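To keep things clear, I will list the structure first and then write my remarks on it.
Missing here is one protein chain; the remaining ones are kept as they sit in the complex.
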Amino acid sequence: MTTVSAAVPSAAVAASAVSGKRRLIGFVLLLAIVCALPFLVSNYRTFQFTLVLIYAIALLGLNILTGYNGQISLGHGAFYAIGAYVAAILMDKFGVPYWLTVPVAGVVCLGAGFLFGLPALRLEGLYLALATFALGVAMPQLLKYKHLEHWTGGVQGIVIIKPDPPFGLPISQDQWLYFFCLAIMLLMFALGANLLRGRVGRALIAIRDHPVAAEAMGVNNALYKSLAFGVSAMYTGVAGALGAIAVQFVAPDSFSIFLSITFVVGIVIGGLASIAGAVYGAIFIQFVPNIADQISKAAPWAIYGVFLIGFMYAMPVGVAGAIRIAWARIKRRTTGGGESQTS
Amino acid sequence: MDAFLNQVFAGLATGGIYASVALALVMIYQATHLVNFAQGEIAMFSTYIAWTLIEAGVPYWPAFFLTVAIAFTLGVLIERIIVRPVEQAPVLSVVVVFIGLLVIFNSLAGWIYTYTIKVFPSPFPKQPVQFGGHSFSAHELGAVGVTLVVLGLLYAFFRYTPLGLAMRAAAQNPESSRLVGIRVGWMLALGWGLAAAIGAIAGMMVAPTVYLDPNMMAGILLYAFAAALVGGVDNPGGAVLGGFIVGVLENLLGTYVIGNELKLSVALVLIISVLVIRPSGLFGKVHVSRV
Partner (left out) sequence: MSIKQWLVSAAAIVGLALGAPSALAQKKYDPGASDTEIKIGNMMPYSGPASAYGTIGKAAAAYFKKVNDEGGINGRKINFISVDDGYSPPKAVEMARRLVEQDEVLVIFNPLGTPSNSAIQKYMNAKKVPQLFVATGATKWGDPKNFPWTMGWQPNYQTEGAIYGHYIVKTKPGAKIAVLYQNDDYGKDYLKGFKDGLGDKAKQIVAEVSYEVTDPTVDSQIVQLKGSGADVFFNITTPKFAAMAIRKAYDIGWTPLHFLNNVSQSVGSVLTPAGLEKSVGLITVGYLKDSTDKQWENDPGMNEFKAFMKKYYPDGNITDSFNVYGYAVAQTLAQTLKQAGNNLTRENVMKQAANLKDLQLNVALPGVKINTSATDFYPFESMQLERFDGKQWVLFGEVMGK
């Protein structure tokens, strides 16, 4: 199967190799800052940054489905909830160590997402939005269901114990959790980048942009679409498990439809079909409500709404998109209108 | 049998609520091919405006029509000022703008009017209507009647007036419409205005039953959305019928099948199954897209 991208002129290869090294140095620097953060700020801030990491994983999951594959989901909070409850039940009822619950949650959600993706194949656009919206709305009710109460703790929820740093490391629980989540996030982002920049990613994008042509070119639409659902749910489920461990509590009220809507807001603001967008979106959904609350005590969510609309005016393709556009503009100016590469 | 009928009638009453909001959703979809999630909140806010007028002493029907006019203007303004700049943006960005509108209206209503429930008057008589051994609330019958009247007017508007035709054209094919001289921008604004007006009517019909508070529409919106899709999102009559179906279904499921704890989930599963079998809804037009 021939690759979609055209042959690249050699000069550009050399140029990208140089910029590749610069990118690597930049990445290493960023990583160093990110690792130093928990030691520079209070435990409370570290906790908030941990939440940002967790949301970033969830948003990347949703982005795989909606940004790259064009299947809109207004109910991803449900998969986050499933992941969280899997982790909580395993830790609370079966004494499973916290680090093991995360991959288990991921596998469970992979299956759940795939199963949901199968009937969803018949639904497009608006109708898929409704179906996922329904899933998001129904999840709290399901979690409260009295015949499941024995497992889920019903409305009372489940309290979880926060893990201690292993090997007696001299860091606080919050700092350890931050690094644990950071490690998982980097792993999942690396996996995701690999997936999305390769053949699978191109197939997903092809299905998004022109499903008929993609099918005609030999892409198995049904398989890829269901897989996209499964993988996307897996990412969000992993985030849910980490979220449960960080917050140390799960209850049906933690996973309302508003969570699902917040995720959609996150990927759009961060930038659809962008891996870095997941991080920008996570920063937005974690911190902007707090900022809005500081600006106006009387109607903080009105301020949040204004932020949403303002961001969409200024950056209709999200923060990542805006950065891409700005970067391209700078590059065009510095290379004097030479070859313009698509990144 | 008696209890069953009672549940059916109660379901038709709540169904009437869903139908009227679904009508507003379909209206905006027909005009813009977008589902406006903020529709419920704009309707709620318009109802508060009506409440303010009535509290200030304005009699019911003048307040009603004044509110409809205000809502219409509000809809047009929102389209021109807030939605216009992001018209060319990807669909999801527009959705985020709608979500922004939703939280703004909800938060403003809570701030201005507080969260205590308020009584909203009904223009219909208070005595129940007796019919065949069952008593029906006059208001609920009246509200259904108003919804049907609005439906009829809408149908006539889209089918028989040139303006309605122009609106449908603008939504379906903006480029071609421009070529034949239709002011597409103003058609969209008109669509928004009409949708807001219908939403205001829906809100004023709903509020006497569910009491007026900022979160009044939250529970209704999902059902209205489901009703609109079940009926076919481009079919106003289908949306109204869908509303009644959803209302009755919800009640019967809750009472006889699964208990109230899971009726929402089961109702939604059923609706989604309907959509899987007939993806365009029960009465919607099947879209065939050319490759």
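We just call them A and B in the order they show up, numbering each chain from 1.
The working rule: a contact is a pair of C-beta atoms (placed from the backbone, for glycine too) under 8 Å apart; a residue touches a chain by one contact, two chains touch by 3 or more.
Everything quoted here is computed from the prediction, not taken from an experiment.
Engineer: Among the chains in view, which touch the chain not shown?
Structural biologist: Displayed chains contacted by the hidden chain, ordered by label: A, B.
Engineer: Just name the one of A:144, A:208, A:225 or A:324 that touches the chain not displayed here.
Structural biologist: Counting the whole complex, the residue in contact with the absent chain is A:144.
Engineer: Kindly state which of the options B:100, B:164, B:214 or B:242 is in contact with the chain not pictured.
Structural biologist: B:214
Engineer: Spell out, residue by residue, where the missing chain touches chain B.
Structural biologist: Where chain B meets the chain not shown: residues 2-3, 6-7, 10-11, 13-14, 17, 107, 110, 114-119, 128, 135, 137, 206, 209-211, 213-215, 218-220, 222-223, 250-251, 254-255, 259-261, 264.
Engineer: Please output the residues of chain A touching the missing chain, sorted low to high.
Structural biologist: These residues of chain A touch the chain that is not shown: 42-44, 47-48, 51, 137, 141, 144, 154-157, 159, 243, 247-251, 253-254, 256, 258, 293, 300-301.
One rule holds for everything that comes next: only the chains that are shown with their structure count from here on.
Engineer: Write out the stretch or stretches of chain B touching chain A in their complex.
Structural biologist: Contact set of chain B toward chain A: 35, 82, 85-86, 88-90, 92-97, 99-104, 106-108, 110-111, 222, 225-226, 229, 233, 261-262, 264-265, 268-269, 271-272, 275-276, 279, 291.
Engineer: Which residues of chain A touch chain B once you look at their complex with the stated criterion?
Structural biologist: Within the complex, chain A touches chain B at residues 66, 72, 119, 122-124, 126-127, 129-131, 133-135, 137-138, 141-142, 144-146, 212, 261, 264-265, 267-269, 272, 298-302, 304-309, 311-313, 316-318.
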